[in-house]
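Here you go, one structure.
All protein chains but one are shown at their positions in the complex.
Entry: chain A
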Amino acid sequence: MNLTLKVWRQSGPKDSGRMVTYQAKDVSPDMSFLEMLDVVNEQLILAGDDPIAFDHDCREGICGMCGMVINGVAHGEQRATTTCQLHMRHFEDGATVTIEPWRAAPFPVVKDLVVDRSAFDRIIQAGGFVSVPAGSAPDAHSLPVRKEDADDAFDAATCIGCGACVAACPNGSASLFTAAKITHLSLLPQGQPERIARAKSMVDQMDAEGFGGCTNTGECTAVCPKGIPLDTIARMNSDYLKANAK
């Protein structure tokens, strides 16, 4: 199949950027979206042009490094799918495909489709952990956990930190990401002692990074490759309110 690509090119954070059109020829339907870009890039290199910079690594949907807005949707239109797991068989021959980076003020563009998501790491630094030094842990069976709680905690813990939630949110909110971590830890007994302080400091950090507030539009869960549910945000808000009531 043959495609027309309209790709966002931006040489660095100070460049204003622009859309550039490329032809992707002889695309196999079995290729992943990133493999299609690899092929385009090989041609650009040989032509002496600057290849399209994009982030990627594991290419099996788990590291969270890849991310681009495809035809206006973060990670593309297929639900619960990272860009690396999106395959070209879902596109039509002859189609035009637009490709843009995550757009949010706290995620400045580094180059082309590469953005800086270090704000997420700083939100985790603010309290997204259980304070337990190596070597001091009690036997793992000393504290049973209800299976339902462990399963729910796991569901929230599967967040890959890709940032699609932020890219999709009309407010540029990082609530789904932050709430996923707060929910994961708040559902487990190990997370209880720091629970309320954690919610406060993580939410405050999220605000300090410049992410917008949540207005429950739900665009975040719609694009989340791991299907993190919206009710995690309610849990986060509940713990945050408790923190401020004290």
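Everything that follows uses one rule, which is that contacts are C-beta pairs under 8 Å (C-beta built on N, C-alpha and C of every residue); 3 or more make two chains touch, one makes a residue touch a chain; residues count from 1.
Methods note: contacts and distances are computed from a predicted model.
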Absent chain [UniProt protein name; select from "FAD binding domain-containing protein", "Amino acid ABC transporter membrane protein 1, PAAT family", "Phosphate transport system permease protein" or "Succinate dehydrogenase / fumarate reductase flavoprotein subunit"]: "Succinate dehydrogenase / fumarate reductase flavoprotein subunit"
Among A:V20, A:A95 or A:V132, residue touching the chain not depicted: A:V132
Positions on chain A contacted by the hidden chain, ascending: 11-12, 28-32, 34-35, 38-39, 42, 44-46, 48-51, 53, 55-65, 81, 85, 87, 89, 110-111, 114, 116-118, 120-121, 124-126, 128-141, 143-147, 150-151, 153-154, 157-158, 160-161, 184-185, 188, 190-191
